[in-house]
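Omission of a single protein chain aside, the complex is shown with its protein chains in their original locations.
What follows is chain A.
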Amino acid sequence: MAGRGKLIAVIGDEDTCTGFLLGGIGELNKNRKPNFLVVEKDTNGETGPDSVLKMSNLKIKLSSNSLTEYIKYTYKDWARIRLKNVLDQIPFRNHLL
């Protein structure tokens, strides 16, 4: 559980997510939903980020530049999510898109 503070979420490739989880930000909540999303070739841009972006106990969300651009145009609730949370951008290792 989150405890006092809020969490950091990550949307990125496998290496990026593994690295941030090594740093200790990972959580599986009561419903076993993670606060990270490993983006692969078959990840759905419209509904994939739902599980991460709609979590209420998140404060900072990290996503790569190219992924952010992709999600911006495919994810339906982008405008609302963008206003509600702080989005940091990190480099993307494998350009899948």
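Just so it is clear, contacts are C-beta pairs under 8 Å (C-beta built on N, C-alpha and C of every residue); 3 or more make two chains touch, one makes a residue touch a chain; residues count from 1.
Here is the rule we go by: contacts and distances are computed from a predicted model.
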item: Hidden chain of the complex, named as in its UniProt record, picked from "Vacuolar ATPase assembly protein VMA22", "Glutaredoxin", "LisH/CRA/RING-U-box domains-containing protein" or "Signal recognition particle receptor subunit beta"; value: "Vacuolar ATPase assembly protein VMA22"
item: Missing-partner contacts on chain A, residue numbers; value: 1-8, 14-28, 34-35, 38, 59-60, 62, 86, 88, 90-91, 93
